[in-house]
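Missing here is one protein chain; the remaining ones are kept as they sit in the complex.
And now, subunit A:
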Amino acid sequence: MTEATLNMAAAAPQTHKPAAGGREEFAHDITGTVGKPFLDGKDTKFFSRGVNVFYTGNKQAIFDVNVDIGRNEVIAMIGPSGCGKSTFLRCLNRMNDTIAGCRVTGDIRLDGEDIHGKEQDPVLLRARVGMVFQKPNPFPKSIYDNVAYGPRLHGLAANRAELDEIVESSLTKAGLFKEVKDRLQTPGTGLSGGQQQRLCIARTIAVSPEVILMDEPTSALDPIATATIEELIDELRQSFTICIVTHSMQQAARISQRTAYFHMGKLVEVNNTKTVFTNPQHQLTENYITGRFG
């Protein structure tokens, strides 16, 4: 999907169009999420209803987000800077718990279990819902130890041979093994930016999570490294559910099955990626994907 798609989007018929105006005005017009935010229960991996996030001083960053995320799908989250994509993503593995003064309300369920439930442990949750961050953040340890850290932590390998096996398969899945197989004991921080990001992905998949959250994983990478990671995401979809935040609409169009558009803390539109880019239902979405703002 390339320029042609976007041009088509501009020309596509629009259905839900509040009066044109400034960005501020639009915000008031977001009453509910348009498109198809909800899925059948059996396809749903993540279920979220009425999610609000407040930062210190009751500054609300996310307003009443309702959306389902499907099993084995790649969902792309797009929207202007500061609209709350990262904040929402971090709700899904309770990473916001680690931010002082951050409060999350609402109902989020993973496979039907409330992730804020009493019996739910955030550590276990984060083992099931892995996260890859915007900036590559390998540990200042060897490449091997970076990948082996998670499995060691959770006791996933019974012996050294099993651990070697996990490390190798994770690095292979992340498309990094060939490049680093001769220097597994060298520091992970000595890799290039793109390699580091793939190392972080390998580190995340080494614990076999069910869901991988990716916050702009390719924003610091060149097109070749980006392409490698996009291919990887496509492969990973076979076994994982992936939520990816991206600023590149081409990327969203290339790799995702569904796309969610956020605007000023609200979820404006969720739909099949193709529909979002060819036939956006909301004026704000259209403005964004046609590059009128954002």
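Keep this in mind: a residue touches a chain if its C-beta (ideal position, glycine included) is under 8 Å from a C-beta of that chain, and two chains touch if they have at least 3 such contacts; residues count from 1.
In this text, contacts and distances are computed from a predicted model.
Protein name for the hidden chain, per its UniProt entry and selected from "Oxidoreductase probably involved in sulfite reduction", "STAS domain-containing protein", "Phosphate transport system permease protein PstA" or "Lipid II isoglutaminyl synthase (glutamine-hydrolyzing) subunit MurT": "Phosphate transport system permease protein PstA".
Considering A:Arg126, A:Arg198, A:Lys266 or A:His282, the position touching the chain not shown turns out to be A:Arg126 (whole complex). Within the full complex, the residue among A:Arg49, A:His154 or A:Lys274 touching the omitted chain is A:His154. Within the set A:Asn72, A:Gln120 or A:Thr189, the residue that contacts the chain not displayed is A:Thr189. From the set A:Pro37, A:Gly84 or A:Pro138, the residue in touch with the chain omitted from the display is A:Pro138, counting the whole complex.
Listed by residue number, the positions of subunit A touching the unshown chain are 93, 95, 98, 100-101, 123-124, 126-127, 130-133, 135, 137-141, 149-150, 153-154, 187, 189-190, 200, 203-204, 206-207.
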